[in-house]
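The next block holds one structure in the form of structure tokens; read it before the comments.
Part of the complex only, each chain left as placed.
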Amino acid sequence: MDKFLGFNSELSEAEIVFLGLPFDGTVTFRPGSRFAPHAVRAMSEGIETYSPYQKKDLENKLIGDYGDLLLPFGNTAKTMQLIEAKAEELLEDGKKILSCGGEHLVSYPIIKAYARKYPEISVIHIDAHTDLREHYLGEKLSHASVIKLVCNHINPQNIYQYGIRSGQKVEFEWAEKNTNFYPFSLEKITELPKNNPIYLTLDLDVLDPAYLPGTGTPEPGGLSFNELLEGLLKLQGSNIVGADIVELSPDYDHSGASTMVAVKLIRELALLFG
Amino acid sequence: MDKFLGFNSELSEAEIVFLGLPFDGTVTFRPGSRFAPHAVRAMSEGIETYSPYQKKDLENKLIGDYGDLLLPFGNTAKTMQLIEAKAEELLEDGKKILSCGGEHLVSYPIIKAYARKYPEISVIHIDAHTDLREHYLGEKLSHASVIKLVCNHINPQNIYQYGIRSGQKVEFEWAEKNTNFYPFSLEKITELPKNNPIYLTLDLDVLDPAYLPGTGTPEPGGLSFNELLEGLLKLQGSNIVGADIVELSPDYDHSGASTMVAVKLIRELALLFG
Amino acid sequence: MDKFLGFNSELSEAEIVFLGLPFDGTVTFRPGSRFAPHAVRAMSEGIETYSPYQKKDLENKLIGDYGDLLLPFGNTAKTMQLIEAKAEELLEDGKKILSCGGEHLVSYPIIKAYARKYPEISVIHIDAHTDLREHYLGEKLSHASVIKLVCNHINPQNIYQYGIRSGQKVEFEWAEKNTNFYPFSLEKITELPKNNPIYLTLDLDVLDPAYLPGTGTPEPGGLSFNELLEGLLKLQGSNIVGADIVELSPDYDHSGASTMVAVKLIRELALLFG
């Protein structure tokens, strides 16, 4: 397996494990995020390991690349179980997980495992969409429901939502009442309790499609890359214990630029980990 | 025919009629805007009917989707007549028209019909290009002449031009003397008489090609999506009686993001109507 | 040969010569900038000769289009010699050169020739990457080393670097000590000695990939087109005697928008020449 640039540690020695989750089975509109883990590894040779923003280098971190989990297409429930079991195993081994979807639903079993280990964890949810549907065409396990599912395991008061600009009216109203809801931007990204462990779930479609055309459901009117990066950099020094990056769809990324956006954000996220 | 998302009213009951005008016959550079009406309908399933910007929902408006007018390629004069006749018929029925080109020339017969019904109408022209040529290769009926043609029916003092960043020197000079000319941005979009009925013609290439690569004549240096949206939202509460959106060219939109930009703007325009 | 729009002077009468340098032989990641000179000429029919920013028109300048230099692929050293000899010949004829790569290494022989004619010349280097490697896989003649090579002929104190956001740690440190190093933006582009002749080398990947996906090594987090244009316009009135624009890669520019960005910048650069 090609490894992500600079993620060269043996898994046994790694503090952070990069995990590919190539699943897009509940996506109703445009699939293809299953190809993202392979694409980001291949494109990662086009960047440097050094971040001039954080003045840190991947070569000084203990990060291993697990490769991709083998997932059965067509069976969402079993997929959820397999991801959760792997997350639990890695957390028990003392690893921190940086995972790459796949669709947003893959975050659900990961966060479930984190919630058991860190009951007080804060979840930062950066996204264009509310993802708070009760179900989608009758299916509860849906990419459009992932944060609602997470609320079964994390108190909504510990969920911080940023950048959202699309959803049903009822979803917006529910979010305003129940979660820490900061739509349209990342300006208030530091509005969360100090010292708490943080899990960050980043749906790349929070970016404007100008910056990330390669996604299943592009939603115009989003953040620029620099606005997103500046928001994330404000988290330097906080206690990030887990993160994922989801919804890159390489088939709609004809120039490779969207994949490079994900690559660079993976580097920055890895360097942000506590 | 697939209908645009949420434009579900019967035509007889509709207050606003969505009308596809798939014509790009005078385009000299890159054609293909003829495919825009079909493309926006197909892509519209990827958004929500609810606008969190205006806090309104398409489901609460009476909007019908007429489908596309059947137009004869190769005969521009006849095409103009057919569009004008249909616009007149709809206006006589008391409808407001939200049309989707096609090239910019399709706005001309629509505005002609509006000028007869609303002699005092203000025309807001948002575009990258002046569109004020006397003729193009000897042809008066040209996408590069549309606003000059409109000036035969609307006093230039009632025309408000925004965002323009390309044209011949003589066009810039004519505009500065005759129309309300605010190039490069939308900042002064509220500089127009209160209470007058407004017709808004939106050439999508006012957007920077980063946000809208899918257009025939991309002109770098334009607006971001959010700058355009913010400008349009300033028109909330004004008396918009007609609008069109032109020059989306789906063949140059490999990721679908440009089409989604048009889709979202159609939703917002529909919700802006008085 | 198709000429670039408005570059219609005979070479014998031209003050500025536009020169295509279709070479991408040392690029290790994604090649294809060899196609840029042909692409910009073909796409140039989509703009106007008039700049509403500078209020100048190409039709009032004496600019000739030399066409492309014929370069032997696979032999970098000989390519460098051919470019340098041609640059020297044009400079001896009293021409100013506006060249279009190709990869960034083509700037090296051009600047060598300029350094002989104008020993006091200031070099403005606008780029996403430091380009200060000593060598790349053992090769000193590399697109990643071009500015380091230039430093053999120009005092680093006369080099002004802008917009850089990627490189190795040692490159950043070297730049901070030796050149005038203003990373991440163009804000300080006027920080250079008045009246000195200026050579401007513009690597288009300084733009964010949203604005320029069509490049070999897209680096997210760059300038918008308007930020770049505004920076360049600040140089109005200074003594620009030479310039190049490099690293457009049309094969990754499916919509043509990246090529149009280069086209428009070539127009503005030509109008900026002293």
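Order as written gives the chain letters A, B and C; numbering starts at 1 within each chain.
Operating definition for what follows: contacts are C-beta pairs under 8 Å (C-beta built on N, C-alpha and C of every residue); 3 or more make two chains touch, one makes a residue touch a chain.
Keep in mind that this is a model prediction, so the values were computed, not measured.
Identical protein chains form the entire complex, numbering 6 copies in the structure file, with 3 of these shown.
Just so we're on the same page, only the chains that are shown with their structure count from here on.
Computed centre separation for the pair chain A/chain C is 38 angstrom, with centres defined by C-alpha atoms. Residue numbers of chain C whose C-beta contacts span two or more other chains: 208, 210, 254. Residues 45-48, 50, 52, 57, 208, 210-211, 224-226, 229, 254-257, 260-261, 264 of chain A are the ones that touch chain C when the two sit in their complex.
Across the interface of their complex, chain A is touched by residues 29-30, 165-169, 172, 183, 208-210, 213-214, 217-221, 252-254 of chain C.
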